[in-house]
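Below, a portion of the complex is reproduced, with chain positions unchanged.
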């Protein structure tokens, strides 16, 4: 159904959390090159398995190093094309106008007041895994582990905190930036968790002539501006 | 007491029924599709008439003007539906006792008695699905009987039953009516049953009730021939038992100007009885004959002769103040030179007389041939 | 339990449930059972109303019942969160007045499962009610049974195959419910991580394939057991109901 001509749109499988950024970048790219782009957004794991199964994707944008490694190992992406396009930071959020706090066990306990801390799923969602690592390295894991509410994606964490169902939440800085109903209470220092990197790569099966161009475009200034405007960090990208 | 005057629409049928009866058995008689079931459904409260009223004994079940419309469950009508409508998930026994455990009607009637009457003893644990047609019908009758009704509606309850079983059930219904005083509304196509059982006959024809009244009068009416089935016409005679002959099993009944001998084994002197004598069973003689096996021969006066086309003639004779009808051939009318006013001898075989009993204190009528 | 040869060791390991699996399994059964226990009576009531009465709002009730089927489960879960969450209008009320809280505990999972399985229960039950001859209820009334009694003794038992059918669909759905549950009450081990969520968790990690496979087998096994039990029950029921054809 997708004609195998050059007219076929460039298909990008991208982590759902990158949706806004990707769509904006895509619009600019389309305008500049005239190449039509189509995005498929889903969880990184789902996309990785689909790329592995021969999905008609030309570019795979992962929100998680592990899944990109998995895809590399399965021969689904071209290893030489894998490179980071942005990074992110983890923050602790609370309802709007909550006072900032220090990342100490006692303060967290106090802020929680017996309620739960919303976090993306610590096993399945990258944001959750990073969060767990950060809490562990800060020695906070023991005290909050039983008080977590692991959620299916970051959006629900945000909603949950915004509505006050959970007094605290752990999200990416990018998420906190767009949701006006929450405030950032604390930032997790770099190094308390593995590097939060978004990676892009060409798929093995993809044959779109402009795929490489798009991959390049993701690293150029225009794309970086868009990413930064949405709270992503791009400074350390090469 | 039953007082019905209703009208309403059922599908394409425009029903307009008006009749009253003094209790006892009221039979609804009419052709297939004349609206019998629809009428009983209105009385039972399953169809709401558009106007009129329904009264049973002293209770108003429905009165359009007065805004009365008792719900089905408050009418206390034992309804034997034309299609048995047994509860398929319940055993025969649970079906029979449904009114007790679900309707909270303790019921004065004894379960065993009804089970015996209807021959359901071996079926109690069975599911309706496994019953034969007649067995279903009997369970339906039993269920209604055990529901402690103040009116029993029976819609062709004996249609699938053999004669022996009918002969068991009919006297029971009779007794129910007479002794317990429960009025019965009985739908049947069998004029035999109707004549044997009912006090009041209501003719239903295309949704109307062109005639109703005491069954004797109705059966004697010639204008209803089509509805009642002409060859079943006859007369009901009132009489009093004067003697019981145990040797020959005969009962002598005084009907005024004559004494009839009928086969019977359960009467007592003094009992009031009603006898049904069908026109086809009555012969006439110009002169009193002798040496006949026919035991009843008495004089009567010809009141009218209706000769029809075809072979038949109907002769109406009076004996005292009672009427007897005879159906004979036109040829015999000519041969015997019969005319209105002539006195003839009426001949009736004893074995052809049906006996019916009426009146509260009378014993149960037994299984006599119909 | 019985002596096992050492060569069977691996196999035995594979078939021995791990504590986390046990936990998920028991939780799933608890959630599905609770969902069924609460939702089934409601479904029966709703189905009966939809089957036997035309009332204003009939169409709306009918549509609302089906809504969780049409919307992606995540949306349903989100709506539940907004409504029954700790700060949701209903959630707050229930918490304050009755001390019942659905937020982030297994009762919330049961609520989500119940809501999601509701349309699956209502439809077959409603069909069953519609298939019961209303003349039988009339007969029951003519024998003095009041409306409710007639319903309980005649219509309800005759609709039992459909109710059982609906219950099975509902139970199966409740066991497998995932999207609304994870959204509403998140994925807390021992509290809300049912088999389905555990399974999802396993599929979301690159190395989780074997775990996912095991969990699939467990879920399938439980479903098989429930189905077989229900078939046996249904057969007995049909025998008792005499096929429903008098």
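As written, the chain order gives the labels A, B and C, with residue 1 at the start of each chain.
Everything below uses one rule, namely that contacts are C-beta pairs under 8 Å (C-beta built on N, C-alpha and C of every residue); 3 or more make two chains touch, one makes a residue touch a chain.
No experiment lies behind these values; they were computed from the predicted model shown.
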Expressed as a composition formula with the shown labels, how is the entire complex in this file built up?
A x1, B x2, C x2
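Everything below uses one rule, namely that only the chains that are shown with their structure count from here on.
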Touch graph across the chains, line, ring, star, complete or other?
line
Chain pair bearing the highest count of C-beta contacts
B-C
Chain closest to the middle, measuring from C-alpha centroids that were averaged per chain:
C
For chain A versus chain C, what separation do you get between their C-alpha means, in angstrom?
35
Quick one: chain B and chain C, Cα centre-to-centre, how many Å?
58
Could you list which residues of chain B touch at least two other chains?
none
Send over the residues of chain A in touch with two or more other chains.
none
Sort out for me which residues of chain C touch chain A in the complex.
74, 78, 81-82, 85-88, 103-104, 179, 182-183, 186-188, 200-201, 203-206
In the complex, chain A touches chain C at residues 43, 45, 48, 66-67, 69-70, 115-116, 118, 121, 123-125, 148-152, 156, 159-160, 163-165
Along chain B, where are the residues that touch chain C in the complex?
44-46, 71-73, 75-79, 81, 83-89, 98-99, 102-105, 127-130, 136, 143-144, 147-148
